[in-house]
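Every protein chain except one is present and positioned as in the full complex.
On to chain A.
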Amino acid sequence: MAHTAVHQASRGQTAAHAHAAEHHDQEGLKILGFWIFLVTDCLLFGTLFAAYVVLRTHTDGGPNGKELFEVPGFVAETFILLTSSFTSGLAALAMNQGKRNQLLGWLAVTALLGACFVGFEVSEFAKMAGEGATISRSAFLSAFFTLVGTHGLHVSLGLVWMTAIMLQLRRRGITAVTRRKVFVISLYWHFLDAVWIFLFTVVYLMGVM
């Protein structure tokens, strides 16, 4: 009983401090939660990679990677996404220095590069489909479109999300909550670039070998 009373008293004394710490802990916890989401997303891509690697030779007499993939196209996509990952890092850096306009500028550049990437990918897919290489043509193409398409969908969703955060930043400025949101989307963007490194290597480079 005595112990509980002491505990409650000390809790009362530090209530203000505890509230601030709680808020901080919650933001930290949300970042940890996002890391765990990224890990589960890794598992999703892992299974799609496994399917692709197993099925990549199953072209059923249809076109293979060497005939379909165009080197300038996927090299351009790679450098665009890599640069956008770098600019999203610069956005986080501007945020740490409290420079809101610079932060918004780098986020806009990142989103623009992301949109270019999606544009390149859509035109690549359309061109392939136009040549008869559709998702239902062979097991190889089913695995290819599922794997690369899932990544493209992640980038597209990231664009919508990034735009929403930019709007919120314009309205509310840099607060504890918007800081965490910008930090989380920059993590997400770096993660998408990290996944693309493997797509670029396993799908495209090994495809044109």
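As a working rule, contacts are C-beta pairs under 8 Å (C-beta built on N, C-alpha and C of every residue); 3 or more make two chains touch, one makes a residue touch a chain; residues count from 1.
Basically, contacts and distances are computed from a predicted model.
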| item | value |
| --- | --- |
| Identity of the absent chain, which is to be given by its UniProt protein name, from "Oxidoreductase", "Heme transporter CcmD", "Maltose/maltodextrin transport system permease protein MalG" or "dihydrouracil dehydrogenase (NAD(+))" | "Heme transporter CcmD" |
| Sole residue of A:Pro63, A:Gly89 or A:Gly149 that reaches the chain not shown, by the stated touch rule | A:Gly89 |
| Touch list for chain A against the chain that is not drawn | 20-21, 24, 27-28, 31-32, 35-36, 38-40, 42-43, 45-47, 49-51, 53-54, 71, 75, 78-79, 82-83, 85-86, 89-90, 92-93, 95-96, 179-180, 183, 187, 190-191, 193-194, 197-198, 200-202, 205-206, 208-209 |
